[in-house]
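With one protein chain withheld, the remaining protein chains of the complex are depicted in position.
Residue numbering begins at 1 within each chain, and the chains themselves are lettered A, B and C in the order written.
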Amino acid sequence: MSEIIHILDTIRPFLAGIVLLAGGVIILIGASGVLRLPDFYTRLHAAGVTDTLGTLLVLTGLILFSGLTLLSAKLALVGLFLLLTSPAATHAVANAAHKAGLKPRLGTYHSNPPEDDTDVKS
Amino acid sequence: MNGEFLTPIDAFTVIDLVFMMMLVTVGIAIVRLKDLFAIVMLSGVYSLVSAAWFVSLDAVDVAFTEAAVGAGIATVLMLGAMLLTARKAAPAKPARHWAALIIVCATGAALLYATVDMPSFGDPLSAPNAYVGLEYLKQTGPDTGVPNVVSAILASYRGYDTFGETTVILTAGLGVILILGLGGPARRKKKSVAAKTAAGKSLSSHHVVLRVVSKLMIPIIIVYGAYVQFHGDFGPGGGFQAGLIIASSIVLYALIFGIDAAKEAVPPSLVRLGAALGVLIYGGVGVINLLLGGNFLSYNTLNPAHPTHGQELGIMFVEIGVLVTVASVMLIIFYGFTSRQPDISDKDW
Amino acid sequence: MSWTPELGLLLLLAVPLTGAVGVLALSRWPNLRESATLLTGVALLANVTLLVMAVDTGARPTLTLINMVGGLSLNFTLEPLGAVFAALASALWLINSLYSIGYMRGNHAQDQTRFYLSFTIAIAAAMGVAASGNMFTLFVFYEALTLSTYPLVTHNGDEKARRGGRIYLSILMGTSIGLFLPAVIATQVLTGSTDFMAGGLLAGSITPALASVLLILYVFGIGKAAIMPVQNWLPNAMVAPTPVSAFLHAVAVVKAGVFTMLKMSVYIFGLDFMRTLPAAHWLAWVAAISIVLASLIALSKDNLKERLAYSTISQLSYITLGAMIATPLAALGAALHIIMHAWGKITLFMCAGAIYTARHITNVSGMKGLGKSMPWVFGAFLIGSLSIIGLPPLAGAWPKLMLMMGATDPINRIFIGALIVSSLLNVAYLLPIPVRAFFGKPDVKKGKIPAAPRLTVIPPVLTAAGTILLFFAIGPILDFLRPVFESGGMQ
Partner (left out) sequence: MNASFAPDFLTWLPAWLVMQSAALLVVMPLLSGPIALVLSRGRLAWTWAIIISLATFAMALILYGQVLEHGSVEYAFGDWAPPLGITYNIDALNMLILLLVAGMGVLSLFYGLPSVLREIAPKDQAAFFAAFMLCLTGLLGVAITGDAFNVFVFLEISSISTYVLIAMGGRQDRRALTASFHYLILGTIGATFFVIGIGLLYMATGTLNMADITAQLRLHGDDRVVRAAFAFIVIGLGLKTAMFPLHTWLPNAYAYSPTVVGAFLASTATKVAFYAMVRFTLGVFLPGSPFSDAFLGLVLAPMAVAAMVICSVQALYQTDLRKLLAYSSVAQLGYMLLGLSMGTMAGVSASLLHLFNHALLKGGLFMGLGIFALSFGVRQVQDLRGLGKTMPVAAAAFAICGLSLIGVPLTAGFWGKYFLITAALEKGWWWAATAILISSVLAIFYVGRMLETMYLQPAPKTKGRSKKITAKAPLLALIPLVLLAVANVWFFVDASLPKGLADAAANVLFGGGAP
């Protein structure tokens, strides 16, 4: 058992590095999604990605990095807290948009959509 | 007196520069934009980025405060103010304000003029770092026994300044009470039971996610606030940030369940009393020290046997005073804004 | 406790102020109030005569009222010049009070309490000016005099009175704060004190150029001496009732002005130092010009009181001229002129007031033929005019003679010309009035011409008699004043 723990200890920083890198990549994808996607709801989806998966990956990376200490317990708590609030936040935004009557843009994707402002109904 | 020390160009400096550039861009965006809603959000972003920048400058307490104030309360209050005014700012007339331009340039020039002789960033031999700053680092341990030097300076060495600052916050709250008024106690709508259940149902029907999450989160936020308060002696935190966090939890409750529910939970008269109470707690500690024979705010008289315990006790009480005042004043400002216009109608959501 | 000179100095202020309180307290009973005024006048006159006798024996009583910050103090030092002015003021004030009771009752004036109150305070301020021991005390009471006479000048309360008051106050206060105050402060800064010193405080301690600037500041700063550019307040003060004009011209206000001018040239600069100053000569020229100019303007005025006002402006410049020539004789002449002109001019003003009370005539042209119905008034007017013109049997002759004798050395000879011309002009604008009154035919129909109230006729006759008496009493007055101009008067 002790060797496994020992092995785990040696490869922990690398593991943490990999997880952090993955988290970074996810966030990058989310950010570019927010910029490039055509309408509100798709952008919201991309933002949702960074909120949930990206941050959680970064947090686990940090926990791995700091090992079994008080700090990682706090990080876990932060993770739990984020798990609860960020989806609720995204829901609230989507709900408000829906309430305000914003219809998602259906149909095939055109690189430069005609300027008929179909987003906002009425 | 720029000594031979030159700030090393390493990763941290690069991050700082990035933060600063982000701040500049967000600042320009705020100036250029006309849509007030975007401006409010951008100011929240501005505070968050500056909080991150402070962290990289190793000023963690300031970062915490900036995050709590800028990103937290200030955005909500500006939203409240925005709801009172208009969605779009009137386009500024393209008049040339020469006088303003000249004054701004002069001030900028004066500041640049001062940078020439400034000690370079992080220079250990510069006056602040070498003189009293060093003295504080050495003395805090033996004098007050409080690991977090910032809290020690804030509450004990320069406790009188913080007493003044708390009074400044009280005065601001007083201003809001006098000018805007708190809109009176919760308006009990005398509705029949049926109407109440109907309203209740309609309210709960489309807020269910937010209501559940906020019901779950508010206690956690308050506990977290308490943690920040009592943890102030060891890590970043203290009365000011804790007060803000607790106030933000109540504001969250008001946003979700309506202003009247919040006014029932935390009545304006209590909030008005709280603002006064905080300063009185702070001043009370000082007066007790007077009565015990020391000067104003000399905490070691609280426990003559162990002066450091007296200091810790004093700092804790004083921070509680700050907490109460800050929380109450934030709520005063929130009640002040929201009481100026009808309940946030559902349509807006 | 027996009367001592020092107590006398204190009484100089105390008597009028208690009189003022008395007038205020008795405001509801007019007779009692009037008697309080008269009582004050008598007590003041008695006190001053005692003081004059003490000064005559060579005593120089001094009394420091208050020691203030910055080495300044309000202190009284009575020397012959001050004693003479105090005697003159208190005597004429008593007569003027008598006269104003008659005039006020005759014209049923309102707010008489305020009138008598400020009347008494004004004489207290005049006494302060007379007895002041240093230029700072003099400045303080000089300002008090301006402020206390303001309600008197604007007594009628109508728009004309307000306009006159506005000019009166702005010129007097403007010149005193604008020019007189810096002069006093400069003296204090340059010499460390403003005390009146025999032979002059500044003599020899400052350069002639600086002394000239200071002299110009002083001369134009003392607005009450009504030298040409700053004389406009005097004609505008004619809106006041006649007793006030009499008070203004003869008893206190202008007299305080020229008295300050004389004290300044004798005790601050010193006569010998004055003669060396180029500015003194130019100012002498200014005084001479204002003498002649004022007489010419007086000639053109039909309103009797305005004519008398411009005559006063020219007479005052006699005294300024004497002070500027600064030879002992000329200065002595100037001092005498303060006294003689006062008696003469007060007679004329009281007569003018009597005529106005009886017939409501203010213009000279309307006074033809009144002599028969008002013999006493116009008789007094004739004697007063002769005294001002300077004919020998009357007191006015001495000062003019002294002034001319004082101005004999070559550079001052031109001023004798000025004196002669102005005397001729005096004749031109003063004599026609009584002559036309006695020999002209009255253009008003026969009817019963109401006589002036008795109280407004007796005082002018008294002062006319005074001008005659003073002519003969010149000897003792000269002996009393001589020490001031020979050896600087302080010893």
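As a convention for this text, a contact is a pair of C-beta atoms (placed from the backbone, for glycine too) under 8 Å apart; a residue touches a chain by one contact, two chains touch by 3 or more.
Treat the numbers as computed from the prediction; the structure is a model and nothing was measured.
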Contact list for the unshown chain, restricted to visible chains: B, C
Contact residue for the chain not shown (choose from B:I222, B:L273 or B:I288): B:L273
Touch criterion as defined above, residue of B:Y299, B:F317 or B:Y335 at the omitted chain: B:Y299
Contact partner of the left-out chain, one of B:T13, B:S56 or B:T167: B:T167
Residues of chain B (touch criterion as defined above) contacting the omitted chain: 1, 107, 110-111, 113-114, 116-119, 126-133, 135-136, 139, 156-161, 163-165, 167-168, 170-172, 174-175, 177-179, 272-273, 275-277, 279-280, 283, 286-287, 289-290, 294-300
Interface with the undisplayed chain - residues on chain C: 66, 68-70, 139-140, 143-144, 147, 151, 154, 157, 161-162, 165-166, 169-170, 173-174, 177-179, 181-182, 185-186, 188-189
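In this text, only the chains that are shown with their structure count from here on.
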Euclidean distance of C-alpha centroids - chain A vs chain C, Å: 102
Centre-of-Cα separation between chain C and chain B, whole angstrom: 76
Partner chain B, residues of chain A touching it in the complex: 81, 84-85, 88, 91-92, 95-96, 99
Touching residues (chain side chain B, partner chain A) in the complex: 206, 209-210, 213, 216-217, 220, 349
